[in-house]
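Below is one structure; the comments refer to it alone.
What you see is the complex with one protein chain gone and the rest in place.
To keep things simple, chains are lettered A, B, C and D as they appear, and every chain counts its residues starting from 1.
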Amino acid sequence: MTMKITRRNFIAAVVGGVVGIQVTPLPWKFTDDAAIWTQNWPWVPVPAEGAVTEENTVCNLCPGGCGISVRKVAERAVKIEGRTDYPVNPGGICPVGMGGLQLLYDDDMRFPGPMKRAGARGQGQFVNITWGEAYDILAGRIAKLRKDGTPEALAAIDGNYAGTTTGLLVERFMRSVGSPNYVKPNAITDTYHMGNLLMMGKSVPMAYDLENSDFILSFGCGLLEGWGAPGRVMNAWGMWHDANPKNRKTRVVQVESRASNTASKADFWVAPRPGTDGALALGIAHVLIKKGRVDERFINGFTYGFDDLTSSEGQSQPGFKTIVSNKYSPVQVERITGVDAGTIVALANAFSKAKAPVAVYGKGKNNLNGSLYEFMAVQSLNAVKGRINRPGGVLVPDPLPLAPLPEFDPDEVAAKGLETPRIDGAGTKAYPFTDSLINHFADAINQGARSPVDTLLVFSANPFFTVPDGPGFMNALEKIPFIVSFSPYRDETANMADLILPDHTYLEKIEDIVWPVGLQYPLYGLTKPVVEPVNDTQHAGDVIISLSKAVGEATGSAFPWENFEEALQARAKGLFDAGGGLVHYDASKPPWKFKPFGNGQKPSYKSFDDMWGEMKSGGMWFQPVKLAGMDGLFATSSGKFEFVSQKLRQTINETAAQTSQKAALDQMGIRVAGAEAFMGHYAAPKLGVDRSKYPLFMVPYEMINLSSGWIATPPFLYKTIFASQLLKEESFAAVNPETAAKYKLQQGDRAIVKSPVGELRVRIDLFEGAMPEMVYMPLGFGHTAYDEYQKDKGVNPNNIVKALNDPVSGYPLWWNTPVTLTKA
Amino acid sequence: MKNQSNSAGNGTPPRTGDLVPKWINLNIVAQDISFFVIGLIAALIVGWAIFPALLYSKQPQPMNFNHALHLDSEIVDGIDGDTPQEKCESCHWFRDDGSFSGIPKLDMCTGCHDDPESPLGEAPEEKAFLVNYVEPEKQIPWFVYSKQPDCVYFSHIAHVKMGEIACTTCHGDFASNKKLPLYVENRLTGYSQSIWGKNISGIYLNKTYADRMKMDDCARCHTEKGQEQNNACFVCHK
Amino acid sequence: MDSPLIPHGVKRCTPGVFFLWTLPWLALLAWGGLSAFLCLWKGLNQTNMSNVFAFALWIVFDLAVIALGAGAFFTGFLTYIVGRKELKSIINTAVVIGFICYSGAMVMLGIDIGQPVRGWFIMWHANIHSMLVEVSFCITCYLVVLAIEFIPLILENRQIEKVKELRFLGHNLHEIMAVFAATGTFLSFFHQGSLGGMFGVMYARPFAAREGFYIWPWTFFLFVLSAIACGPCFTILCTKLTEFLSRKKLVPDDAIEFLAKLSGRLLAVYLILKTFDYLGWIYGIVPRSGLTFMDFFRDGPYGVWLIVAEMIFCGLLPAIILLTPGGRKSQGALIFASLLNCTGIVLNRFLFIIVTLAVPVMPFDRFWGYLPTWQEWGIGLAVVGYGFLVFSLAYRYLPMFPKEIELNPVPSE
Amino acid sequence: MKKSNDHGKPETGHESTNGSGQKYGMVIDLDKCTGCGTCMVACAAENNVSVRADQSDKERVITWMRLYKISNGKKFPHTEVSYFPRPCMHCDHHPPCVSVCVATATKLDFNTGIVSQIYTRCIGCRYCQAACPYGARYFNWWDSFPQDKGMDRYLTPEVSPRMRGVVEKCTFCHHRLMRAKNQAYAEDRRELEEGEYITACTEACPAQAITFGDLNKPDHKVSQLIKHPYAFRLLDRLGTEPKVYYLSSRDWVRKLADNFLPGEYEPVVNRTWAEDEWSTKPGRDEF
Partner (left out) sequence: MTPLSFEWQWNIEYVIFFGLLYVALGIIGGGITFVAIKTALQVFGFMRERKFHD
């Protein structure tokens, strides 16, 4: 009875409760609030609001130097955008530049401040130290080298772009210490400068007047792969392909063995075997010569070596015309390049029919060197058509009028050290025109039992990853007793370092860009800090100045500046003194338009300080394009454009005088004799490999959406990588389906690419646009450092490149390595 | 199944009287009803009193701010304008890009309250302000009563300048406020009570818009003002 | 041990045997529980679903299970509305199956959506143009109805029945069951149809899309038809399985035979209409989308054999068996045909979901394939385990088969 | 109660944006497109799109703007590669995703033509993904932002970061419209000039291949470009009426933009420049 009533009452109370709770907010509010909770999960970030500002600066991630503006909310940078008020890139930038903030804010990728190695080399284990300690360690070490009288045991690898002030300061520091071993990674500009020196007598930047050309014959130049200033080239590309057919005057022909983006999107694609571009250029020149479609006025008036020559001894030497006529007929060239002779003739026709054609030379992006003779052959083609110093052709500009840094006298120790030969052999008889040879630098260290380098400074470079034959470089790094990295990033080379003195990233510092690659008018770009340094970093330029003072009085006196900006200003003074030059850009007057500008436009500033202020806010000093007069344009001994380089001939002859002609040629790696050796030509490289064992060639290629240089790839860019290029941890090698079938490989199969120096595991991407018998691998994958986005993604083809030396320049021939392909 | 029929007849004997049938046991009915009511009332207490008390946290602002005092243009320099609106904008202004600056940062305060040694008034709050924030140059961590969640986009300029809506319509009369009210936050959602409304029932009582700022309130006002096109999702969501 | 709970006059296995029997199903439930926890805690990255396979195994399970559960509403309709008396011997079974299927589907859906806590937005912020809203509404309501239909049966348990209040409740519910059956029929009819509509209205997905007449009423009725053609077969299958396992006859032949015959006829009608649907699609939507029938099968793991299997082996064949009196009479043939019929419906739903998504619409996109993860299988199979468990419990403790005592007189003790 | 609260839907009842408001659209010139991917990166950076360690999982990676690589499939050396940048098409007629959404989380705004997606409304049922033939919709399979990498420092407050379990997609950078409107209001204007509101991808494209504007305004560049003989749309015949148009002078590209029965495709361009130039077939024997 009691039991029953209790149960009954309980039920009544529960029913009452259930009914009652329905008319309270609890169930409804709770349901609603629970849903709102999911809309504001505490672990979903809420970006802070604030005043929005736009800071104009210049991108420094590649030597292209595009104008960017950084959108900031309060103190945070939230977006990078292209600037429409910058002459190089009217609005657009490349994907790497677009993702730049991830390089700034990714903690896993950056060093928090100065650090000392804690773990084994390469492990990336470091402990924090203070800047004071860092200076003490490094300055002490350098001072000791000088005390011991071995300042040459200090070496520096400097990836700062050619002509930049930081680069000059590093070089100056090395000289003031007394070491000749200042090494730069080789870039395409080195090939340009050397070629221009040999053919035009001056080591000037390459100035292709692309915007005014109506026929662009690009020899391997990665116009859409990031060559030059990507913002500029792609903007030009858009112009060339205007939707209005009337505005579509420009045709682009790409010469490349693989259907790269440039090749695919070009109006026509010609596919010679890798490394035979020079022969194709000469084949076209052959047709032009045979058809009489050469620019005789230019050839007769302003060139040397076109017709046969009579040497001072009275011997007749064949000139460019004879050699090309004899050796580079379309049929002969077809044999070398694999390009159909008819196509060569058609190309020549198109080239000669165009009003303002230009032959452009490059090898993918700017990061890697080209081949000297190939470049000379392409330049010869331009010269045959008289495309030198013409609108829409190749311009011959004066260098930027930057004031040189004041001379200084190295002290006794330094002077003695500077007399020791460079360990990389650059500038010797074998490579007389070369400034530095990073591939030989590693070889020199690996040869001896003890490393000739005691302390290595690395600036803005990651040779471990970017230099062909990476394993060789790694061995060298392991042998060097002490390595100092100035990289802000935890890159492969930095992970090998003993001391880290992290630089600012490009958004945190002032830096200059001297003449973006390929631009046809002089431009000096100025990057400025747009955010406060995120980490405890210091500008490498400032560090050098402080370090020089810490090392000793003698070195310190070579740096009469308080800080880096003073040094910058000292150089920029030259721009002011030169007069003229614009520090503002009016989008309605593109600098590549010849007409609207006279030569003496009025400067918009009064004093140097005025100009410097304008430059810092605008990020530029430039002069619109102008044609130089032909008088004194070429600084060669003939005063003309030289098809046959007298400078080269003289150098070879000098060497030959001491030994023999053959020995001289062999030493420089030249495989032709006679006049041909002094002009652009094609000679098959001596591979030194049994081709029956390595029947295929591996060709590394570059992509615009993947960094292959020192700069890491911002994680966003991996969204743009196709699954046929990278799948989880494996990268792909593109192989023609026919070739793949020979090796019984199908799409996605795993395979081993083996070269004489190593092997890599890849997956196979069957690509019709790949030349048969070639294996194409992208550069930029295969990092073993940085963060989870970069690390262990794919393989780095540099690791198996068997780099031969380019004749004369000694630069690595990284584009054809004999390999085998086997199914894994 | 026989035993069913006599179950109702259990218990006390039926009362006499014609109003209630004999088989009804009023005693038991009264018991049932009273237990039902006990449950009901308990639920009402839980739902209307205990639940809201648990749901909301109450916090004082880090320090007091006297709006009334600071809006007196005789006392404070820079409070310009004829309308209350313009006066508000003296401190809560629009930036050039049309965005709203919100609560002023410390540098606006230090325009006057610059010296920790010499306060402008007697109030102990000011002393504390000078010591705690001005001296160490620390921003005041204000609680924002009207902070919409991150999914909401709100353009002040569209409402104040283009829509000519007075600040008080949504924010209430803060100008005459001498003491900042407590900040009440929903523990579960993190919303300020000013957004979701003080009325826990969630029923719209048609008081003022300042009472709450739910989506329905935004939409209702848009509709009333003939701005129905602004009820499109992306106008208020980001 | 649990004998006080077991209905009067029937014989059940010992608690030990019963416990052993439940073990595998409990294991499936545990697996499912772990999977569900992972999916709710870590998110749907635990599955192999993707932006391509936005719908996957769970939705196939859902649609299949809901079609198989259609026996409940259809039998209810026939029993309470049409008044087929012989079905009273099987209606309880149909209701229990229906309840299992629908509640299982609901749970699976709850885990399938990315934001389960916001699930009620479907109701509160309903987009009435979405077929899925209609489906959700009807399934939710119908689940309530099924619960209401199930409750009286539960209340008939020997012990529960002793509580007077509950007994009254049960009786009263039973009395107005026809109202609920009618509502259930209405709701079920609509959502079964809308499930078809769900795919038919995806007009930019040529494999699923139907247009005009072929959406309404064609696809709508096709889905209803296919569901009511296979639902009874599933009921028969479950009954036969129970009979096999308990080694008892539980349902009189007339009920089974009636359902089988009906199933056969409906299946035949369905097949005819479905053939027209395919033809209308092949000659209508497909060429209008710039495609040919074989384009949908030119690549990828899902070949044209799926349609052959669906229409011929799992459609025509069972229809013939079920329409033949001999086929219905033979236990083996009947079970075989029911199995095929149920497989057919699963195949049909699989085609509509997986193949629709696997086929790329943009010509430069590729065919996709999909394999579920163990978490997806876990939750899918947990529904199976849950079904077996509930059905076994209901059989053991509730008078699910009213004719059981009559058909299996207890030998005098 | 007023007759309708249909967010300014035009009286005609026809579900498209041919009314009086704006109809924002995009034209992408595939001849200009270089396939560099800047649009994808700009989009991700602008819209706080999540990034995960494995971005090669193309079925789950979030790319509001996605580049598709297409090829003419011819043998070496006649192979050509091109790219289709694919944002959300913002279908103008009865967007397939909108009508299926259960919780009204996605809608076509008849005043801008933009198909919105509200993450806090979305319940993650993914029916919209199933319905969209362009694959333009993305589900958040993971919580999007790593907490401990400092990477949340570049997030912009203009776009709300998404929580896991919801669908997201290209919004035509709607916040930029709001930004432009705020700017206009600050300058006492209500109307926007052409170019004041453009998407991040439009702005970023270094080849200026993307044009953005109001298709309802005949003087806007997009309105003129869509009349270009090279203009076409992706999967046009499905009738979704995308507001994203493409231009290409290459027939093989145009042919890949839609499904065609054999013989159905009519070439727009008969000869390319290269074919013209090479048609003379100069003999090799001359040299």
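The working rule: a contact is a pair of C-beta atoms (placed from the backbone, for glycine too) under 8 Å apart; a residue touches a chain by one contact, two chains touch by 3 or more.
None of these values were measured; they are calculated from a predicted model.
> Give the residue, chosen from C:Val107, C:Val144 or C:Leu407, that touches the chain omitted from the document.
In the full complex, the listed residue that touches the missing chain is C:Val144.
> Which of C:Ala30, C:Val179 or C:Ile272 sits in contact with the chain that's absent?
The single option touching the absent chain is C:Val179.
> Thinking of the whole complex, not just what is shown, which of B:Ile28, B:Ile79 or B:Val152 touches the missing chain?
If we include the chain that is not displayed, B:Ile28 is the one touching it.
> Even though one chain is hidden, which residues of chain B still touch it in the full complex?
1, 4-5, 8, 23-25, 28-29, 32, 204, 215-216, 219-220, 223, 231
> Across the whole complex, list the residues on chain C that are touched by the chain not included here.
Chain C touches the chain not shown through residues 123-126, 128-129, 134, 137, 141, 144-145, 148, 164-165, 168-169, 171-174, 176, 179-180, 183, 186-187.
Note that only the chains that are shown with their structure count from here on.
> Need the CA-centroid distance for the pair chain B / chain C, whole Å please.
Roughly 48 Å, centre to centre.
> So what's the Cα centroid distance for chain C and chain D, whole Å?
40
> If a residue has to touch 2 or more other chains to count, which residues of chain A qualify?
8, 34, 37-39, 44, 46-47, 49
> Two or more other chains in contact with one residue: find those residues in chain B.
Within chain B, residues 95, 97, 99, 149-151 contact more than one other chain.
> Which stretch or stretches of chain D touch chain C in the complex?
Result: residues 59-60, 68, 70, 84, 94, 96, 99-105, 121-127, 129-135, 137-143, 163-167, 234-235, 237-240, 256-261, 264 of chain D touch chain C.
> For the complex, give me every residue of chain B touching chain D.
Where chain B meets chain D, its residues are 94-99, 149-151, 153, 155, 157-158, 161-162, 223, 228-229, 231-235, 237-238.
> Which of the residues in chain A end up touching chain D in this complex?
Against chain D, the touching part of chain A is residues 38-39, 41, 43-50, 71, 73, 76-82, 89, 91-95, 98-99, 101-102, 104-108, 224, 230-231, 234-235, 237-238, 241, 243, 251, 259, 261, 264-265, 267-271, 286-287, 290, 329-331, 334, 340-343, 345-346, 349-350, 534, 704-705, 714-724, 726-728, 736, 738, 767-772, 787-789.
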